[in-house]
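In this view, the complex is presented without one of its protein chains, the others remaining in place.
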């Protein structure tokens, strides 16, 4: 059976599912953008949690529906907690995504990103510089975000053309997209369909937000509003999802 | 002598006192919402501080007028610092409030919430799920926040009906309300009067903010503006404080 390709209709349906089921998303998130990520996951309909405490991580991962692991502001304590979280998520069959922030800056962070890539994440997502040094991600869905987001697994290559240049002027939009992808994976087992839908929703919301923005400050505010208010018809009319024909 | 009940007039008077005296509020706050809490305390007229460093906590608690202790993103280091802070606050007769965030998720967090409840906090405040597992809070004022906030001590049961649904869509409004309650306790020794007034001020500000908001992003911005600009007449005309007649 052929794997199916993402569509605007699928994105709209999955957004409705996220809002209906309200999945829990646990975030092992850098300290810089914890609130922005939590606000974005809430805006889209999910329920975020954020602790990185070693004695609490098992309880929180056991309660969550999906996990996003962000390597910003990484130290030995966070590495240890991430290993525990991944072990539990794998044992419980929960989807998780790795966001190897700035692994092109730091050898120790890159080494850890490689370690995580071998532990069967659902998705590895980074920008061009990060994905260049990451290299192979095993069986995971590979996502390179930028002006155009490129997604690839063994069967499919997909591009999401939605988005806006102001996203790069607000710290944490990439980190937040990891959290939103996790929320979509909680309601859709095919990581490609989940991630492409999440990135379409994020990109269309950014386009709507940019119409109301006069700079990065007002864009961030309008972006949270747009995620919260996004309608199926917005997705259907704005989505620009491309894929290579077989 | 009968304990008095909170009123709109009292809330307006205490807000004026907070703005006049500018109390210091030290926050042992989860890392997610530190800035939002600090901004909210400043907007209402207080002076926030935030360090959780073990070697600094004594200096900061000694300088502060009230303390809010939030159990989000809890680990062993924070637990240790919280114990020191509580010991100093109790010795110096300073009011403190416990916010047992997500103690329904984590057994170790619940256990610590119980430990703190026995150390004579002025107030324990949580949502319905948290307060259900917390159970008895000894002699402290008990506050369960939600669509309606319910406050109870040995003498009085009070309900604050003010607020807006968008508060639940912004991460940290509950944590912030703990900081605002602490600021009001710094100017009013009766914890019931202080907390009911603080929650009325917070709830009325949220109602005003919601008129200018088109989603959670713009609501958060408008909420900080409303806290800063709130007038006595706004409180007098909007407050919905209820209590059981004896």
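Should a chain be cited, it is by its letter among A and B, assigned in written order, with residues numbered from 1 in that chain.
By our rule, a contact is a pair of C-beta atoms (placed from the backbone, for glycine too) under 8 Å apart; a residue touches a chain by one contact, two chains touch by 3 or more.
Source: prediction; values computed, not measured.
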**OP:** Check the options B:25, B:160 or B:226 and report the residue that touches the missing chain.
**Re:** B:226
Original post:
Which of B:42, B:106, B:127 or B:177 touches the chain that is not shown?
Top reply: B:42
**OP:** Out of B:17, B:50, B:133 or B:168, point to the residue that touches the absent chain in the complete complex.
**Re:** B:50
Original post:
Which residue among B:31, B:106, B:144 or B:171 touches the omitted chain?
Top reply: B:31
**OP:** Name every residue on subunit A in touch with the hidden partner chain.
**Re:** 30-33, 35-36, 72-76, 102, 105-109, 169-172, 213-218, 220-221
**OP:** Provide the residue numbers of subunit B that touch the chain removed from this figure.
**Re:** 31, 34-35, 38-39, 42-43, 48-56, 59-60, 63, 220-229
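Keep in mind that, in the parts below, only the chains that are shown with their structure count from here on.
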Original post:
For subunit A and subunit B, what's the span in angstrom between their mean Cα positions?
Top reply: 33
